[in-house]
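Removed: one protein chain of the complex. Kept in place: all other protein chains.
Showing subunit A:
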Amino acid sequence: MAEPQPVLEMTGIVKEFPGVRALSGVDFRLFPGEIHALMGENGAGKSTLIKVLTGVYSLDGGTITLDGESVRFGSPLHAQHAGISTVYQEVNLCPNLSVAENIFIGREPTRWGRIRWKQLRREAAELVDRLGLDIDVTAPLSAYPLAVQQLVAIVRAVGTGDSDGEGSGTKVLVLDEPTSSLDRDEVLELFRLMRRLRDEGVAILFVTHFLDQVYEICDRMTVLRNGAHVGEHPVGELDQVGLVQLMIGKALGQLEELHDQQLHADVGEPFLRASGLGRTGAVAPFDLEIKKGEVVGLAGLLGSGRTELARLLFGADQPDSGTVTIDGSRIPMHAPNDAIAAGVAFCSENRRTEGLVPELTVRENIILALQAARGWTRPIPAAQRDELVTRYITALDIRPADPEARVGRLSGGNQQKVLLARWLITRPKLLILDEPTRGIDVGAKAEIQKLVVSLSEDGMSVLYIAAELEEVLRLSHTVGVLRDRRLVARIANGPDITTGRILETIASGEDQ
């Protein structure tokens, strides 16, 4: 990276919301032809900065300079015309329209007001082709999986401003957490597209929670903490540990300690035993034993059957073979109620859609499962309820510590903690955690992991599913490896077990 003129320069950006100063004097520079990571914990101000840049929020202080000219955007459309396009985490396209139309809608080629469909399809196909993608532009968008839709969103963002003389070509592409719901292959394809655009001179602002991805693709990074700028570094000059320390503002020791601590913990009697449990099309029949106080981690690629296995153990899906024995007695797994009655709790990976009720308050969400377990005719006394809620809010450090806050307003990490609190309050004997740390920041991650360790020390069994192998390995006594919807290995964790070893097992499909 030479020292040319930055394409975008934001200086002293200030944004205030009633009672909160979301950004206090943030500086940010973006050079043409670079991929720049914007890093920070949840609530550090990443989204606010992006929204200020793209014209969703108005500016309370500071200047934005694009190509040497001072600019101020009133709306996303305005920013788009100036050459700043954004792709959000959720694909914001119309699934009912064709791919070509999604790329061009709002700026279709017309003659006398009549849309020229042939030209539109041809130009869309050319654009897709130029970016090295293989997508049939005439098919409806809904025919494609989410990952391809995401690529289409980027194609649209790149194409915006290329025609019609309304814009000046895309100079800055903002990608806000585009990888959070993609699997590895899809991420690689996205990266290929990003590199291509970078080589064409587009400046890319990339926001992600995956540190590995930052080191894989980015050239430089800017770190924010509590709405302030704490550093701008070339990727090569700041290692992961240094980056995390910058992000959370304290030393990282706590994460490393966990591993040793966990390995020495004792585990007790068998608690749950599944034998020959399976469901056609979901998971091949497997045997699994979880002891009291044991943490069993499940490793495997996205779609390898991790979630499906957990759902079978919880009775969320009906097994069509095998049996589950809990505490020595056989449990007919007809519905989640059977599992709940036996002391099993399940935290789903889709906390928004399958777990929390965003419109209700923190208190109501936490109390929900306990109330359900008691039956609706026996309300929990208000004093006891408030005491319980306050205890768990403090124990899990849910922020804001306000039982009346609406859950939908909380950050991802805090929502996850509310969901955890809901199940912990019922005092389960086995806690199934499906991707509890997905999409939450490093600090909250460490807290949730510490919590798992202390729960297991108290004798609670935990089935832990996570996409990051390091995480699984750090916490688990036993690692179950899944591949192609089959439990291929159960590895007792120990000092000689590394992520490399697990990866080999995933790759080869056999226990070596």
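Rule of thumb we're sticking to: a contact is a pair of C-beta atoms (placed from the backbone, for glycine too) under 8 Å apart; a residue touches a chain by one contact, two chains touch by 3 or more; residues count from 1.
Going forward, contacts and distances are computed from a predicted model.
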Omitted chain, identified by the protein name its UniProt record gives, among "Sugar ABC transporter permease", "DMSO/TMAO reductase YedYZ, molybdopterin-dependent catalytic subunit", "C-type cytochrome" or "Quinol oxidase subunit 1": "Sugar ABC transporter permease"
Touch criterion as defined above, residue of A:Glu34, A:Glu108, A:Glu308 or A:Glu349 at the omitted chain: A:Glu108
Sole residue of A:Ile13, A:Leu38 or A:Ile135 that reaches the chain not shown, by the stated touch rule: A:Ile135
Contact partner of the left-out chain, one of A:Asp67, A:Glu232 or A:Glu468: A:Glu468
Sole residue of A:Leu93, A:Val128 or A:Leu433 that reaches the chain not shown, by the stated touch rule: A:Leu93
Which of A:Leu66, A:Ile366 or A:Ile506 contacts the chain that the document leaves out: A:Ile506
Hidden partner interface residues of subunit A, rising order: 75-77, 80, 88, 91-97, 101, 105-106, 108, 110, 113-115, 117, 134-136, 139-140, 142-145, 148, 156, 160, 184-185, 188-189, 212, 216, 301, 467-469, 499-500, 503, 506-507
